[in-house]
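All protein chains of the complex are present and in place, except for one that has been dropped.
We just call them A, B and C in the order they show up, numbering each chain from 1.
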Amino acid sequence: MYKFIARRLLSTIPVLVIVAVLVFLLLRLTPGDPAAILAGDAASRDQIAQIRISLGLDKPIIVQFGIWVSHILRGDLGESFYFKIKVTDLIAQRLEPTLALASFTLVIAVLVSVPLGVIAAWRFGGWFDRALMGFSVLGFSIPVFVLAYILIWIVSLKLGWLPVQGYKRIGDGFWPFLRHLILPSITLSVIYIALIARVTRASMIEALGEDYIRTARAKGLPESRVLIAHALANAAVPIVTVIGIGVALLIGGVVVTESVYAIPGLGRLTVDAVLARDFPTIQGVILFFSFVYVVVNLLIDLSYVIFDPRIRY
Amino acid sequence: MDADAFSVEAAGVRQHESAWRRLRRNWSVRIGGSVLVLLVAIALAAPLLGTVDPTLFDAGSRDLRPGMTGQITTLDGDTIPHRFLMGSDSFGRDIYSRVIYGARVSLSVGLLVALLALAFGISAGLGAGYLRWLDGVLMRFMDGLMAIPGILVAIALVALWRGSLTTVVIAIAIPEIPRVTRLVRSLVLSIREEPYVEAAVSLGTPTWKIMFGHILPNTIAPLIVQGTYICASAILLESILSFLGVGLPPDIPTWGNIMAEGRVQFNEYPHNVFFPGLFLAVTVLAVNILGDGLRDTLDPKMARRV
Amino acid sequence: MISFRRIAVLAAAFAAMGASPGAFAQGKVLRVVPHSNLSILDPIWTTAYMSRNHGYMIYDTLFGTDAKARIKPQMVDTWTMSKDGKTWTFKLRTGLAFHDGAPVTSEDVVASLKRWGRRDALGQQLMTFVEEMETPAPDTFVLKLKEPCGFVLEALGKPSSNVPFIMPKRVAETDPFKQIDDYTGSGPYIFKKDEFKPGDRAVYIKNTKYVPRKEPASGTTGGKRVYVDRVEWNLALRDPQSQVNALAKGEVDILERPAFESYGQLKEIKGVEVFNRDPMGFQYMCRFNALHPPFDKAAVRRAALAAFRQEAFLQAQVGVKEYYHTCPSMFTCNTPYATTAGSEIMAKSNMRKARELLKASGYDGTPVVLMKPTDLAAIQKLPDVAAQLMRQAGFKVDLQAMDWQTLVSRRAKKDPPSQGGWNMFCTAWVAPDIWSPLSNAALDTKGEKASWFGWPDDPKIEQLKAQFARELDLGKRKKLAAEIQAEAFAYGTHAPLGEYINPVALRTGITGLVVGPGDFYWNVKKN
Partner (left out) sequence: MSAVLEVRDLSVALPAGGDRRRAVERVSFNVERGEIVCLVGESGSGKSVIAQALMGLLPPALPVTGGSILLEGEDVVKLRPERLRELRATRMSMVFQEPMTALNPVMTCGAQIDEVLRQHTRLAPGERRAKILDIVHEVALPDPERIVASYPHQLSGGQRQRIVIAMALVLEPVLLIADEPTTALDVTTQAQILKLIQELQARHGMGVLFITHDFGVVAEIAHRVAVLRLGEMVELGAKIEVLMRPQHFYTRMLIAAVPKVHPQGRSADASAPLVLETRGLSKTYVDRGWFSGRRAVNAADDVTLEVRRGQTLGIVGESGSGKSTVARCIVRLIDPSGGQIRLGGEDIATRSRAALRPLRRKVQIVFQDPYRSLNPRRTVGEAIIEGPRNYGLSRREALERARRLMELVRMDPGVLNRYPHQFSGGQRQRICIARALAMEPELLIADEAVSALDVSVQAQVLALFEEIRARLNLAMLFITHDLRVAAQVCDYVAVMSHGRIVEQGPALQVFGGPRHEYTRALFAAAPGRDFAFGAG
């Protein structure tokens, strides 16, 4: 088991290295001179050249990469061109709303989708199953922002139940915090629910077709126990895996949702940074998100140890 | 004596009717396919469907509700009365014409992204699956690419390279490539273990012939299915990019652009978002349903997985 | 099983993470959605309007400009000019104090003026006159000039960027090319640095120790009285529809610049009003690049002018009838130099005539590279209108979308359009920038030496402008302005496209907004 964990931990290193290379190249090889952007509208050629040198942009690209990586390793993502503060500080400031939104969404999504998927698989081919499959395809097909507008219009404007926008820190009271999170989280969770429910259903169907389910039934166990202790326990690995893969989906959704609901999180930061061509922030945020994604999936891989004893070697 | 061998296993034979017949019998394929054919027909026949130039506008006709009549000035300077079936936007452009012409762009984006991602994914996947020395390097690279959330790559690329059909297609396709590569590679690795491939080896069939004659054809079904999903998500992602202001230039009528412009007054004139949104949702839905149907019929093994 | 205790621990951890000092706001909070993001907190370092507005919140100025564009004392109590006009003595009024309690002294003033004088264009000019600045007493400072200067007060009372805000000496001694990081001012509000999150929000609380002047507030002058305890700038709420929704639900109090498309909704919403605090508004224009074909020929430029019907632009871009008007003048309408001279070509815009002109000009079909900004809602529709009108007139148009940043750097390029240059772009000006031939940058016709992009070359205009600058009689000045404009239309320097206002939207019950060239939040009452 420790060997497994160690191997899995070490295997993330090459991934992170390649992420770093890609993020670096992504922005360095695009047209547009960071120095010119930083210098602003009225800068002269000399000023731009000066800034180029101060940013180290005159050095060979491999040296630039080395410097950049060494800074990253020291926890320094540079200073934002646009916001004029350290990118690490910027990310720290924007982390809470995104974290709250993402975790709340995750909780809603898992609580809703897993039971739905289990029931659909149990009643495979029945009306519930069809309805769920229909819903999940629909969930994949509606753009998040359209859904957001519709929900705001109905829930907030017509019914007046929830705020239309904004984010309240949990320090401002739990209820305001929650009220502001509900609508964005529901918006964001739809696609996630669709995804997880689909995978839950599929892996449950597969598990329910296994011989040990027949064994369990032959033991005279009640259906609920067959479904949960036997089928779901065995279907857990793909479900947990898709929750991890879905984090990428979640990150994409966060970018849009935060824009519509005016939530000052990392998603909004991404959009603002991109529109302002704020290179260090773009790099920092992408790097951060990728790092989170890799870590989440690492944790999920490690959690297989809990779900599947066969992995414990 | 031999005849009996027929009847004993006849049960198995019956279920393997031709893929084409199974496709035609599948409701998902029928529904998704017909809607898609209809949409393609609409896109192709756009000029014949009572549309006007989708970029033309007349500020005097701005913000008309669906069904109202206004006027449009053509590039020749003639002012003609026009009935705005789906209303007009805040420029006074005809939403109906924009939505219909938008189908061309959105469908092209979906198709091109799918083709591009598949083309690169297949090459990389075949390479990784068959050339051991390439496998490690290439798959580590793909792992890295996959670790960067796709939408971020797309946003960053489009924003930095400036929106055009080419850049949008490339930017949306790039994050899909690792997935296709992984799929192709795993298919290649499992198919090359199949006895019929081993048989071909022992029949002296050269490697390239095995790759293209035996392995590639058997990856087609799952790849078509994967392609439809990529297509659907590409159409969706294009609209999201437009929404965020980093998509195709706003004067190009794409569903995403129409919605992005209309959202400013969503409460007052929802038709600006409703009609393109409806077309978008129906299209993506149709592609997804078609994908599900194809998967169920062409690739039953995968059907059990997702 | 997750125990309740564990949940409690989690919640507590969450709470600790989210808790920020002062988050439990007390009293009246004014929630404002500003027109843009606030990213730079040094109004001397940048000319960005958001930074200027931030400056007005926390700093005070020596002089100000009232609603009628008159210079009035603000921190200064009394002042004298020596007979030779070379020595100016200013006495500060009593009760001035920085947020940290320290009194404002003449040393602070001098340090602040020095720093401003290094960055601001007008400040730099002023400094060329200044020989010395002295501080004979803590409440008195003296400007010693090399020769008399006519714009000392105009400079010190300058209402817009960069404003000579008075900072504490220790702050003002920061290198003018580095940003300050100490935001202690003496203005009516105190900046809450700990609550500032760029792209999220900026928070100001009432400076209870601020002593306002006795006069009523007007423009940037008069008594800056504060009736709310806290002003929050919501920097995250950028989606126009969400802004309207938030205002409708009373989640925010003021939208500084609603999208034009939003006014229709805003007027329908109960409890929401619209108020214009900048009566002179803005003027739109499209600018030709005179260096490259096809707009290197006056005849082609005039063909475009003939095609440009102002109403078409205004209706598409602004849409709300009462917020725009056509204006045939290159100088802001309803100001002294406004004239109709030479404007027939646009005022009586006629597509048939435009086509004839274009045909006669020998236009060879060279496409017009027209740059369109995608991220500035207030001007982004203009290029589309221009493109359509020009196409109707027979032009070929290459409409290129880009963000404003890119447009700004690209418009500075003199290269041909095929090599990264351009032919045309559209923009908007605030009234004071263009209301006189001297301030109107579009009328700088020194060819490639011209200070503004487009580089028209018309010595006649330059010559008329020189006359204008020397002329003191208003009537003659007006005549010269008319001549300048007539020549500019004949040359085709640019196309004025009409004028508009962009009123604020606010909740009913928010009163007392100050009229003037900026967004100020003193004097505002919230019921």
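What we mean here is this: a contact is a pair of C-beta atoms (placed from the backbone, for glycine too) under 8 Å apart; a residue touches a chain by one contact, two chains touch by 3 or more.
All values derive from a computational prediction rather than experimental measurement.
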Worksheet item: Touched by the hidden chain, which of the shown chains?
Response: A, B
Worksheet entry | Which residue of A:D76, A:E206 or A:D308 touches the chain not shown here | A:D308
Worksheet item: Which of these, A:I53, A:L111 or A:A233, touches the one chain of the complex that we don't see?
Response: A:A233
Worksheet item: Where the complex has a chain not shown, which of B:M146, B:A200 or B:I252 is the residue touching it?
Response: B:A200
Discussion item. For chain A, which positions touch the chain that isn't shown here?
Written reply: 3, 6-7, 10-11, 210-212, 214-222, 225, 229-230, 233-234, 236, 307-310
Worksheet item: In the whole complex, what residues of chain B lie against the chain that is missing from view?
Response: 1-2, 4-6, 8-16, 18, 194-206, 214, 217-218
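Just so it is clear, only the chains that are shown with their structure count from here on.
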Worksheet entry | Separation of chain A from chain B, taking each centre as the mean of its C-alpha atoms, in whole Å | 23
Worksheet item: What are the residues of chain A that contact at least two other chains?
Response: 32, 149, 157, 259, 275, 277
Worksheet item: By residue number and range, which residues of chain C touch two or more other chains?
Response: 239, 241, 245, 375, 406
Discussion item. Looking at the complex, which residues from chain B come into contact with chain C?
Written reply: 55-57, 59-60, 62-63, 73-77, 90-92, 162-163, 245, 249-251, 263-268
Worksheet entry | Residues of chain A defined as touching chain C within the complex | 32, 36-37, 41, 80, 82-85, 90, 93-94, 96, 100, 149, 152, 156-157, 160, 163-167, 169-172, 174, 177, 259-264, 268-269, 272, 275-277
Item to complete: Can you check the complex and tell me which residues of chain C touch chain B?
Response: 239-241, 244-245, 259, 261-262, 264-265, 268, 311-316, 319, 351-352, 355, 372, 374-375, 377, 380-381, 384-385, 387-388, 391-392, 399-402, 406
